[in-house]
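For this view, one protein chain was removed and the others were kept in their places.
Each chain carries a letter (A and B) given by its place in the written order, and its residues are counted from 1.
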Amino acid sequence: MAEFTPANRTLISSATLARPRGKVIYWTVLSVVLVVFTLVFVGPLYWMATSGFKSVHEVLHNPPTLVPKDPQPSNYKTAWTQLKLAKLLWNTFYYAFGALAFQLVFDVAAAYALSKLRPVLGNIVLGGMLATLMIPSAVLIIPQYMTVLDLPLLHVNLINHPWAIWLPTVANGFNIFLLKRFFDSIPNDLMAAAAIDGAGPMRTLLSIVLPMSRPILGVVSIFAVVNVWKDFLWPMLVEPDPSKQPINIGINSLSQGVPQNVLIAALAISALPTLLIFLLFQRNIMSGLTAGSLKG
Amino acid sequence: MSRIRYRRLVAVALVAGIGLTSAACSSSDKKDDNGGSKASSSSAGTPLDPKTKVTISVDCMPPTTKKPERKQWLDDIAEFHKTYPNVTINSKDTFPCEDTDKFTAQLQGSSETDVFYSYVTDLNQVLDAGQAADITAYVNDKTVPNLKDIDPNVLAILKDDGKLYGLPTTNYSMGLVYNRKIFKDAGLDPDKPPTTWDEIRTDSKVIQDKLGSKGIHGFFEYGAGNQGGWHLTSALYGAGNNVVSEDGTKAAFNGPEATSILQTIHDMRWVDNSMPASAGKEWGESQKAMGAGQIGMYLAAPDDIQLMVQQYGANFNDLGMAPIPGGKTSLMGGNDYFFKKSDSPDQIKAGIAWINFKFLTLKKGQFNYARNKTDGIPVGLPQPFFFTGQSKATDTADKTQYATVPVQNYKSYVDAQVPVKGEPPNAQKLYTVLDTVMSGVLSNKGADIGKLLSSAETQANQLLAAGQ
């Protein structure tokens, strides 16, 4: 538990809390918060997990039941096989980590060039990239879709191909902004020193800049993975083949063909991998997110 | 009317024309037979040469959730291979077979399968996207032996400017599906289903009053997913109305019939409370609820009965089918397969051979009633009905021989012989617009029906104008 000194005190001073009245109020508030927050944030998850065990009739029964009367674990098995969840989850991870790789390579290289190599017209390129921050992706969904159908100059159709998800994620002004700002803060002495040693830009990037940039790379990576994980409209449009869809699209399109209890079981399964990853790495993820967002 | 009559004329002319070309082709084929297969494979009118090596992708394979249908599909492919060992069919399962939005996306992206499923109303859209191959020259009584017996009205929907683009696989005419057991339990006569909207309202209220405490509602209606618009159109057809003008350029649904039907639905929902509180948003909700015995009746096509029994736990004996309320005309819709524009002639031939085998040959594929009976797929539903003449007679005889469903439950529907009427041009767009009207009535107690209809009329007129 952190210590509360006057320097890091918060809204209410420790002295106030130490008074008998303060203590009573504090403990009441704490218990109410604990109960309410647990109900609000874990309650729905509990309901999801247990409703997956209910029978078709019980899951649509009014009033709803707190505990399944006659648990049917087979719903989970049906959901897993009929909705092909293994495939959907694998697709999702494939898209997410592919997008991550592309963003790390292209965006880091670009931000490095704009921050340290500063080519002619670099500022115009930077301006063009940052300008896209003002235009949310959904606005351009139609022309973007048309572009993916027939890539200009190359005349390639990217529909049903992972490139259709990976490449557009590179065009992320926010990444460039975060990375360039961070690289700007790396002292040029270091770069100059490396240059004296005869290191080219690539070696400088790999041996000096990247090792110093771990925090920001962590943030960009989390955003990259989460963005693909959360995206819906774009993958729905560019991955129409059911065997290539990520989990969000796959479950939604199959939701009409399965009974409610199997659907909820599928939802519970789909939530499990990320919840587990989060619970295992929550310390790193949360500190990474807050540190990065403050710097940004 | 004049449009339909015109279409029928075109159809007749076409059938005649096809007959002529096929005759021409077949005479030339005979010569080629001696000379070798080279020339015959290049002429469109001949059936696929079994020696031709060709691969086609086909969608709408039944999903894993529909076990017997899936098994039959695979068995049929195996049997088809005996005749055409060199044709490889890559089946894709999708459920539902068509989602209008994804269908658009597929057409835009040319990512549909070589032989692709659609609603018969989609021809216009498919042509706009430039995705359908003209199969006129490929379809004749050699490639599709039962062609002469396919109802020309059904084929006409798949034609544009005299050219044929698709082959039908099934068709339906809308009616009222109702739960006979619920009718009995509520003290209503299951052999006398309602035939007008007023009777629906009365019966629905009786069901609600008697059985509402058990969570059973009298009636169900959709308000989204194009289902609401489709049902409203069906209801208007039942009243003898149209939804667009005869030339297809103006909306024609805003009238006293629409107002009165919508008012009845509104009153069932808000005055009698004889409908569920949630307006159906997705296809499947009415079937699930009917299957679970929670609603008394709703507008549907006959194949819903099969779906409810196989997927959602309903019992054949409980389900009955009555003609569409009003009984003036009944909306006829259906499904078909189109052929992708980029298909090679051999792919088109292989596709036609497959569709012909699976969907258009009596005693085979979907018409193999003996097998349906063993596999537990119901036999005896009044659908499809696109055959006429000798084929129709054979089909009816087969159906009677293997019937597994209580045919008498659909007697009033079959006996009514309501004249069918095809769906409006740009049907899916109109349905989206009409969804809003239905959802307004179902979700808002104070809904202003006049305003909902006039807004929808403005919107529909614009869409129709933009589509010109």
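Here are some notes:
Keep in mind that, in the parts below, a contact is a pair of C-beta atoms (placed from the backbone, for glycine too) under 8 Å apart; a residue touches a chain by one contact, two chains touch by 3 or more.
Throughout what follows, contacts and distances are computed from a predicted model.
Hidden from the displayed complex is a chain whose UniProt protein name, among "NADH-quinone oxidoreductase subunit F", "Putrescine transport system permease protein", "Metallophosphatase" or "Carbohydrate ABC transporter membrane protein 1, CUT1 family", is "Carbohydrate ABC transporter membrane protein 1, CUT1 family".
Shown as candidates are B:Gly45, B:Pro152, B:Gly223 or B:Pro378; the residue that touches the absent chain is B:Gly223.
Within the set A:Asn91, A:Ser213 or A:Ser270, the residue that contacts the chain not displayed is A:Ser270.
Panel shows chain A; residues 1, 4-13, 17, 26, 29-30, 33-34, 37-38, 40-42, 44-45, 47-48, 51, 60-64, 92, 105-107, 109-110, 112-114, 116-120, 122, 125, 128-129, 132-147, 151-152, 167-168, 170-171, 173, 176, 188-189, 191-192, 195-196, 200-201, 229-230, 232-233, 237, 247-249, 251-252, 255, 260, 263-264, 267-268, 270-271, 274-275, 277-279, 282, 286, 289-291, 293-294 of it touch the chain omitted from the view.
Taking the whole complex into account, chain B touches the unshown chain at residues 100-102, 104-105, 108, 125, 127-130, 215, 223-225, 276-279, 281-282, 428-429, 432, 435-436, 439-440, 442-444, 447, 452, 455-456, 458-459, 462-463, 465-467.
Heads up, the rule we're going with is that only the chains that are shown with their structure count from here on.
Averaged C-alpha coordinates put the centre of chain A at 42 Å from the centre of chain B. In the complex of the two chains, the chain A residues touching chain B come out as 56-57, 60, 62, 81-82, 145-146, 149, 157, 159-160, 236-238, 240-242, 253-260. On chain B, the positions that touch chain A within their shared complex are 63-65, 92-96, 99, 102, 105-106, 108-111, 215, 282-284, 288, 292, 311-313.
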